[in-house]
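Note that this complex is displayed minus one protein chain, with the remaining chains in position.
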Amino acid sequence: MKKMQNGQAYPFLTPFMILVSIFYIVPAILTIAMSLTGLDSSFVWEWNNFNNYRKILLDPNTGKIVLNTVVFVGCAIALTIVLDLVIAVLVTYFIKNESISSFFKSLIMIPMITPAVVYSVLWIWLLDASENGVVNQLYMGVTNSAIPLNWIAKYPMQIVVMATVLTSLGFGAINFSSAIKSIPEDQFKAARIDGAGEWEIVSGIILPNIRYHIQFIALWETLGLLTNYVTIMLITDGGPSMQTEVWALSAYHKAFTNQQYGYGAAISMVLIFVVMVLMLLLNKVTSRRDA
Amino acid sequence: MAKKMLSRSEAKNQRRAVIAITLFCLPIVALYFTFFHLAFIDPDTGALTLRNFQFLYTTMDKKLTQISPIGPAMKNTVLFSVVVTACEVVISCMAGYALSRLRFTGRKVIQNMLLVLRMFPNLLLLIGVLYVLMTLKLSNSLTGVILVAIAFRIPGSTFIIKNHFDGIPRDIENSCLVDGCTRFSAFRQVIIYLVKPGLASISIFSFLSAWSNYILFNTLIFNSKTPVIATYLKSLSRPEQMIVDYNTFAAMAIVYVLPVLVFFVISQKALMKGNINGGKGV
Partner (left out) sequence: MIRIENLRMEFDKGAVALDDINLEIEKGEFIALLGPSGCGKSTTLNCMAGLLDPTSGRVFFAGEDVTKKAPKDRNIGMCFQSYALYPHLTVLDNIAFPLKQKGVSKEERREKARKIAEKLQISHLLARKPSQLSGGQQQRVAMCRALVKEPDVLLLDEPMSNLDARLKIEIREVIKKLQQELKVTSVIVTHDQEEAMAIADKIAILSEGKIQQYDTPEHLYEYPVNLFVANFMGNPPMNFIDAKIDSRDGETVLMVGETPVRLKKELQDKLSVHLGEPVEIGVRSHQAYLTERGDNSLKMVVSMVENLGKELLVTGEINGNHMRITLEETERFAELYQRIGNQEKPLWVNFGSRLNVFGGEGKVNWAL
């Protein structure tokens, strides 16, 4: 039984291993190395005695960026989970008609599959600061005020949170929906015979049954929100005046806008460390969910 | 499946739920719908027009600038998406099969690595990746971006397809071997058909993500010689100021998004069908 099939397996794995080594493992090692140097656009490798990490601690903006990150991730995750659950329960438990429910599921996924470049302009256009902006037209119509508002300048964090939440709804809602579908129908029948109302069924049967899925999605989305900065970058680019600058975006800015590769790498490393801890948790949740 | 009969209260709840979710979705739908309105309706006359689509074949003169036609960007995007999807599916299929079915030295290590890589925030490694590409003299080239795009997605795809391979009963494979197949011909004639839903889902997601990829081009390509639609559109729309009017942009966005939407709608059906037929009678 324990006959090795190395000869067969390795050819199958070679392309995978090559790509993973070149674009994950080597860059990871490079990032660690870079974070210990003052590497910039002149590409001189020079050990700088943990200066980058010291710089992070001393940077007056660090506190603000951490706070932004926490607020952004915290709000987005809470909203996402709640909306995911509501949508999943609605389209799976209450809407029994398969085609109606899959129609709405597809609809929810549209922001997710819209290319980020288009999606962000959609928001910018919606919130256009001039009197032609859609939201401004609504706003001026309702309040009778004559002055249009510059929404993005005024509520940048709220806007990026909303925009991000909308793109992440699809994944979680679909996930929860299939989890709810796998709850045996008999449990619902039994509950109904025992006199449970719809709310008791949702809170007493559906939620406990999918609790590991909820944990999983919460952690998974947290990982995504912490590290994926594209939506913010395209809508506000961290502005105005760093109000929406989150940790991952600041790493990108330092490295690619300011070409401080070493410093950017150090900022990335800090986040990678946090992410590693989350991944450990996620693995635990996954194994419990699949048990 | 027989159509389920709903009790009166269930039907009532269903109606309520449909109303609730419709109210939620309405703004999203309206938003996308206005894009069509912007693109096709002349703001002055209110008539149907294709004037906003001139970028498809010719240079458009605007107040601030000239807009070059979308052709080269379109070509690059199609090339990029097709190559990335094809390579990704093939590579992850091979790796997933080996990890699921063959036993070899280091199997456990690679499996654990896959678990980590699948979740790893690859965007945080872009600095290192850029350095690797420069060392390989691949930076600033489409080839480089293609390689990175494939690499960034194969752990996830491999993980998904491996799970599908894991779900194939041993008996089916044994049956092939007894019926006269080698491992390879069994893979080609039977196994591949059993993971069709998995293949469909990884190719769909791979294509969608490749088609809309922006960050890799923005980060790894510094000139405008290899535009893709994403960077082309981005260059025309800055957060501070739109270079083009929204009508033209909407037209461009429709050209960009339509393939994605069509593909999505088609594949949705395929996915559903695959799942229904794949599970039974195996």
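Going by the order they are written in, the chains are A and B; count residues from 1 in each one.
Everything that follows uses one rule, which is that a residue touches a chain if its C-beta (ideal position, glycine included) is under 8 Å from a C-beta of that chain, and two chains touch if they have at least 3 such contacts.
Keep in mind it's a predicted model, so treat the numbers as computed, not measured.
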Contacting the left-out chain in the complete assembly, out of B:Leu6, B:Leu26, B:Val90 or B:Ile172: B:Ile172
Residue touching the undisplayed chain, where the options are B:Leu79, B:Leu115, B:Leu138 or B:Val190: B:Val190
Options B:Thr22, B:Asn163 or B:Thr182, residue touching the unrepresented chain: B:Thr182
Touching residues on chain B - with respect to the absent chain: 169, 171-172, 174-175, 177-182, 185, 190, 193-194, 196, 277-278, 280-282
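Just so we're on the same page, only the chains that are shown with their structure count from here on.
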For chain A paired with chain B, centre-to-centre distance based on mean C-alpha positions, whole Å: 17
Chain A contact footprint on chain B (complex, rising order): 4, 6, 10, 13-14, 16-18, 20-21, 24-25, 28-29, 31-32, 34-35, 91-92, 94-95, 97-99, 102-105, 107, 110, 113, 115-117, 119-129, 131-132, 136, 147-148, 150-152, 154-155, 158, 183, 208, 211-212, 214-215, 219, 229-230, 233-234, 237, 239, 242, 246, 249, 253, 256-257, 260-261, 264-265, 268, 272
Residue numbers on chain A that touch chain B, as the complex places them: 2-6, 8-10, 12-13, 15-17, 19-20, 22-24, 26-31, 34, 87, 90-91, 94-97, 100, 102, 104, 106-111, 113-118, 121-122, 124-126, 134, 152, 166, 198, 220, 223, 226-230, 233-237, 239, 248, 251-252, 255-256, 261, 264-265, 268, 271-272, 275, 279, 282-283
